[in-house]
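Below is one structure, written out as structure tokens; the observations come after it.
Here the complex is missing a single protein chain, while all its other protein chains stay put.
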Amino acid sequence: MKDVSFGQYYPVSSFVHRVDPRLKILFLIAYIVAIFLANNFYALGACALVLVLTIAFSHVPVRKVFRAVRGILFLVVFTAAINVLFNASEEVYWAGPAVYWKWKIFSVTQAGIVFSAFLVIRLVLLVTFSSMLTYTTTPVALTDGLESLLTPLKWIRFPVHALALIMSLALRMIPILMDETERIRDAQKARGAAMDEGNLIKRVKAMIPVLIPLLLSAFRRADELGEAMESRCYMGGKKRTKYKKLRFTWRDLIAFLLIAALVTGVVLLRVYVGAFL
Amino acid sequence: MNPFPLRGLPLKGAARGRPPIITIKTMQITAEHLTYVYNPGSPFAVKALDDVSLTIEEGEFFGIIGHTGSGKSTFVKHLNGLIRLPSSQKHYKKPKAKKGQPAPVEPSLKVGEFDLADRKTDFRALRKKVGMVFQYPEAQLFAETVFDDVAFGLKNFEKDLKAEEIEAAVKAATEIVGLDYAAVKDVSPFDLSGGQRRRAAIAGVIVTKPEILVLDEPAAGLDPLGKKEIMELLHRLHRDWCRTIVIVSHDMDEIAENCTRAAVFSEGKLVCALPPKELFLKSEELLSLGLDIPLTAKLCAALAKRGVSVGCDFTVDGFVRAVLGAKGEKR
Partner (left out) sequence: MTAVSFKNVDFSYGEDGFHMKNFSLDVEEGELVAVLGHNGSGKSTLARLMNGLLLADGGSVEIFGEPLTEKNLYDVRRQVGVVFQNPDNQTVSSIVEDDVAFGAENVGLPREEIGRRIEFALSAVGMEKYRDATVSRLSGGQKQRVAIAGVLALKPRVLVLDESTAMLDPRGRREIMDVVLRLNREEGMTVVLITHFMEEALLCGRAVVMNRGEIVMQGAPAEIFERHEELLTYNLTLPRIGEICKKLQAGGLPVPDTLDIDLLADSIARLLNE
């Protein structure tokens, strides 16, 4: 019942949900590249359009999406303020004075406003698109996708299989341990432990009666898990086969075309239109 | 030396010089329209409790029955404020009545003098009076010695106890759960055997002499003898230590043998709360909820099919008495 707080996967079925997780991870990377290549507002507009399409076809409610932005609101405001206040460039972008206000080293200029608006949009696009990945992909699918993408690293003897197994076990155990933490916290609270009171040192001290039992239990679980895995013939990654194979579908093609168009578009805009317009 | 230093401490009001109000205080548990939703407003929303009204009298040995996810654990966690009523939380807004409809009933929960719907309630004082033993309580042991672990709760609740008062209380608690105080007090709780660990953990809860003791499946995972010993311990506690015992259990035989009354939960709702001898007359209903019934009830049903009716209270001894009594009548 409580494992839902882990991760932010939004469990509905949609076009975006069903795109291959490997592609989604690659798309996120491509999107980040596109955002950083974009050096004018047309290009950013194209990025925003792709984001809007993604949200529209994901069935994730818009207010959920905005919640991700709310988490970085402080960062956004802070970045914007710094960029507005410290940009002394006197470039002119529209009719009107280049400098609106000046006091000591602080100033508000046209360039400052444009530049900080640009940064804020980039930041918001970046965070929103990343959170779309976690909203629409289960942690398990993400792990599978990562493992598959990392497979070429086997050639340089990188333990891809072990890494994937660790991730998969972690995904399995995290909700269990979170449940357990809550149980032990409740038990100690019932014995009068004050968990959320006092200064930092007091709080850290209050964690001990939770942390020690939790650690002991985690070790015990690891032990038993090891035995169970051995009993099921686990002997490392050597002879192992993999049951689940990811397959590309027509959805992936459409999504691919969209992202490819975006990256190409951004590059073209960069070459033919130039910075800040 | 007073072995129970926490008994008979003056009440707060009296200490501040107000005239003491002479009332017979009973630790009665009264829940009305208790409702609880996990993850409200999300696609995972689960109604864990649905309009539960239930009274547990002081002095009862009360059983709570239901499947995993029936709401019984959620109910029990309300009793010492581990789960708070909405109205006792910050930023609480009273639900408004829709036009033409009566105002929505607000859930209420009272445990003795504590009103759990009130934000100003002293929840720590409540927890001292309502002890709670969770499933597999040995998982909460953490201190270096059994003594320190048992004393943990006591020190949390009573900041200025003298060393000898603490020692006396820890000794009494360790002994009533059936551990040899001198032998275990300086031992690491992790060096005890499984059954002893569970006892030590229970001692750590009852050390404050709670008036109500709530236990979630106290015998889970133990072998038959360990189970029997834990049930004996509960009776000892009920007699000499805590006024009221509330026990969550899957074992219907255990409920039939021990409880004064038992409540049945299903899908967040309270189905009924009856003494075992009335409850297990409704065996059909319990079976249809997928719950078990005690062996004695199964035997009574099998006998009824063969045209023999024995009225009994569903304890083993009661059943035997009823059968032998029926035999006597025939003669």
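Just so it is clear, A and B label the chains in written order, and each chain counts residues from 1 on its own.
One rule holds in what follows: a residue touches a chain if its C-beta (ideal position, glycine included) is under 8 Å from a C-beta of that chain, and two chains touch if they have at least 3 such contacts.
Note that the structure is a prediction, hence the values are computed from the model and not measured.
Only one of the listed residues, A:Thr79, A:Ser168 or A:Thr181, touches the absent chain: A:Ser168. Of the candidate positions B:Leu161, B:Leu281 or B:Leu299, contact with the unshown chain belongs to B:Leu299. Residues 67-69, 193-195, 220-226, 228, 250-253, 290-292, 295-296, 298-299, 302-303, 305-308, 316-317, 319-320, 323-324, 326-327, 330 are the ones on chain B that touch the missing chain. Panel shows chain A; residues 3, 139-140, 165, 168-169, 171-172, 175-176, 220-221, 224-225, 227-235, 239-245 of it touch the chain omitted from the view.
One rule holds for everything that comes next: only the chains that are shown with their structure count from here on.
Computed centre separation for the pair chain A/chain B is 44 angstrom, with centres defined by C-alpha atoms. Looking at the complex, you find that chain B touches chain A at residues 38-39, 42-44, 46, 48, 69, 77, 80, 82, 124, 127-128, 131-132, 134-135, 137, 139-143, 152-153, 156-157, 190, 204-205, 208.
For chain A in complex with chain B, the touching residues are 1-2, 4, 10-12, 180, 183-184, 186-194, 208-210, 212-213, 216-217.
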